[in-house]
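All protein chains of the complex are present and in place, except for one that has been dropped.
So that you can tell them apart, the chains are marked A and B in the order they are listed, and the count of residues begins at 1 in each.
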Amino acid sequence: MKGFTTKQIVATGIGAAVFIILSRFAAIPTGVPNTSIETAYAFLAFMAVLFGPVTAGLIGLIGHGLKDAILYGSPWWSWVIVSGFVGFGIGLIANRIRLEEGGLTTRKIILFNVTQAIVQAIGWIIIAPVLDILIYSEPANKVFVQGAVAATSNILTVGVIGTLLLVTYAKTRSKAGSLKREV
Amino acid sequence: MTNAIEFQDFSFTYRSQSEPTLRQIQLTIQEGERILIVGPSGSGKSTLAQCINGLIPFSYPGTWEGQVLIKGQDARELSLFDRSLHIGTVLQDPDAQFVGLSVGEDIAFALENKQTERPEMQEIVERVARMTDVETLLHARLNDLSGGQRQRAALAGVLVEDADILLFDEPLANLDPVAGQEAMALMDRLQRETNRTLIVVEHRIEDVLVIPFDRIIVMVDGEIIADDHPDVILSNGVLQQAILREPLYVSAARWAGMTVESVDQPSRVDPFLKQFNQTDVLERLEETPQKETATATALLELEQLAFHYRQGTPVLENVTATFQKGTLTTIVGQNGAGKSTLAKVLSGYQRTTGGQILLDGTDITNQSIAERAGTIGFVLQNPNHMISKHLVQEEIRYGMQALRLSEAEENERLEQTLRRCGLYPFRNWPIQALSFGQKKRVTIASILVRRPDILILDEPTAGQDYRHYSDMMDFLEGLKEDGMTLLIITHDMHLVLEYSDQVCLVQAGRIRYAGTSFGLLNQEQLLHHAHLKQTSLFTIAEHLEVDPERFVESIITAERKEREQWL
Partner (left out) sequence: MAVEMLGYIEKTSPIHRLTGTTKLIGFLLFTTATMFTYDTRVLLVMGLVSIVLFRLSRIRFREVRFVLIFTALFVLINALAVYLFEPEQGVEIYGSRHVLLEGIGRFTVTAEQLFYLFNLILKYSVIVPIAVLFLVTTHPTEFASSLNRIGVPYKIAFAVSLALRYIPDVQADFRTIANAQEARGIAVSHGSLWQRARNSIQILLPLLFTSLERIETVSNAMDLRGFGAGRKRTWYNQKTMNQIDYVAISCIVLLTIFSFVVTFYDGNRFYNPF
């Protein structure tokens, strides 16, 4: 836990709170039963790129775990773990994007999207169903279909909304020595 | 005495800025001194404070020239933690400072970090809570506290550390007059009892000076232009030069033709009061201009309005009021009285739980925010909630988007509003790089460009300097003359006197008074219960036995004349 800065801890706590509120209020139903556009994952991906794997992994775990607990009474562990995994996985490229410094190139955007797609595919199509089978003994084809649906919708959500968040944020980072008063 | 803090030829430039925000600062603060730092918005006061407590450079990088010494040690060699043992900071926004789930836990925060054992911790928390008068609230949560209580809890959380330098950035910005006075009295007592060094940054000079200070430091554009005893600063014209609001009774003295001398102790009302001479004053009093009573048409009417956030705890009850077209109404009241809530109900942010709202005679109680937004514009108390774009200019343009104006019209409104709000030089800056006062003005501008019929502003002048305050208020007054109806929530009693056609006093969710401002300020009993205070001009008028209304009006007229020469 050394090297875990105060800012990262606060980002974890407040990030988890935002994750909870977004999954509760800002999920947009798609019309397909049980699937919605989970804007919370776009936020998670953003935090991953800004704060790195450990913070984002914890936001996923704590945010999803607490959300399940206070809304449904009990966490659905397999998916909680996957949320943590997604945050952690996307966070691995934080050092290569360096969002804080602005200058988001097309290459970096592609890197982000390829990474998020791979990480989420692994998370939702492999880890979540396997854990569901191991922990909850649910039927295999049910959990794989659920996983595939979640993967598609979350990859799209992060691809569109998450990318937009990154681009807008990068624009707000002013370059060193760039601000002057104009008359 | 040793030096608590020393700045030697110090300059600081934020990483993103092209020019230094602090220039060539020379400043020595001795142990046990009481220092007040004043200056226009954006002059670098908060930046200076952050250089003291260490957030610069730990949290905000930039270039640093010269030296800062804290108790003789080079500040750059001290970690934030080392500094926290010497310096206790109460931030501008006490809510953000409140990290615990309950008051007790929050007060104990610093002790927990120092690994104080629990029995000892409990004892210290209780002692400090008694000192700051929050001992009955140890189990309360943030949302259960009034503004003044929040401020006191924040102070308690800093006091547990025994830091010998206390640093406050705008402690009064969100407090009602009485809570503000209590906060100052508490600081006074603490300083006296423990001989700590006290550093306060604040725009409300008169309100801070209810307790004695050793020095006032005046900053303009990142430089210290004056550093002297309050009596000297108040008498040598430097505040006017920096365009800051001097205490009202000093303006009054100047108006009465007195030369303000530092020997007359202008920093304290009571001794200074004796300098006034009744005949001089009477001679200059002007006739109160008869306010023309234009044929009033009621624009917005509230009938028996009620509202609660939680069943069983009403926040608004039986609110009945009328707002005439083309008038300016101020809404005043204690922290937590329900002023912001009333504004939210009027603009549709919250749905009423009872009663009716009539706009021009039509019932709009059930209209959505979007439907009301064309006529009612609302500027929220917290600027961050309204900002969704990246550049100042984009943000203000965004407000006009739905109006479908011609491009020429859009540009004209944009430029005019930017200038009025003092944002023109910053129009291409990212909003994140602005000071608090500047951000607040961005949100006001983004609503102003929409030219709504009714404009509701929640504490627009909090954290503003005198120049921006009066530019903005005079602009709003101009809009009123053009027929706009304004509702302004404020804690500033002088603003109430100067600008309002009607004042509504909200107390415990009800409107206890609606009428002229002088009518309200003459009812001391009512004011007292609602945590409000008369201004010092009333004290003078009482002392001289002249009609307060004529007296205040004359001074306001004189101040306006003076403002015309600013340009």
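As a working rule, a contact is a pair of C-beta atoms (placed from the backbone, for glycine too) under 8 Å apart; a residue touches a chain by one contact, two chains touch by 3 or more.
Since the structure is predicted, the reported quantities are computational estimates derived from the model, not experimental observations.
Asks: Shown chains touched by the missing chain?
Replies: A, B
Asks: Which residue among B:E161, B:E246 or B:D465 touches the omitted chain?
Replies: B:E161
Asks: Of B:N53, B:Q393 or B:S435, which one is in contact with the hidden chain?
Replies: The one listed residue touching the chain not shown is B:N53.
Asks: Determine and list the chain B residues touching the chain excluded from the picture.
Replies: Per the touch rule, chain B residues meeting the hidden chain are 53-55, 58-59, 79-81, 84-85, 87-89, 91, 93, 95-97, 99-102, 104-105, 108-118, 121-122, 125, 143, 157-158, 161, 309-310, 347-349, 368-370, 372-373, 377-378, 380, 382, 384-388, 398-399, 401-402, 432.
Asks: Under the stated touch rule, tell me which residues of chain A contact the chain that is not displayed.
Replies: These residues of chain A touch the chain that is not shown: 1, 4-7, 9-18, 20-22, 24-26, 28, 30-31, 37, 39, 42-43, 46, 58, 62-63, 66, 69-75, 77, 135-142, 145, 160-161, 164-165, 168-169, 172.
One rule holds for everything that comes next: only the chains that are shown with their structure count from here on.
Asks: Could you pull out which chain A residues touch chain B in their complex?
Replies: 168, 171-172, 174-183
Asks: In the complex, go through chain B and note every residue touching chain A.
Replies: Residues of chain B touching chain A: 15-19, 390, 424-430, 432-433.
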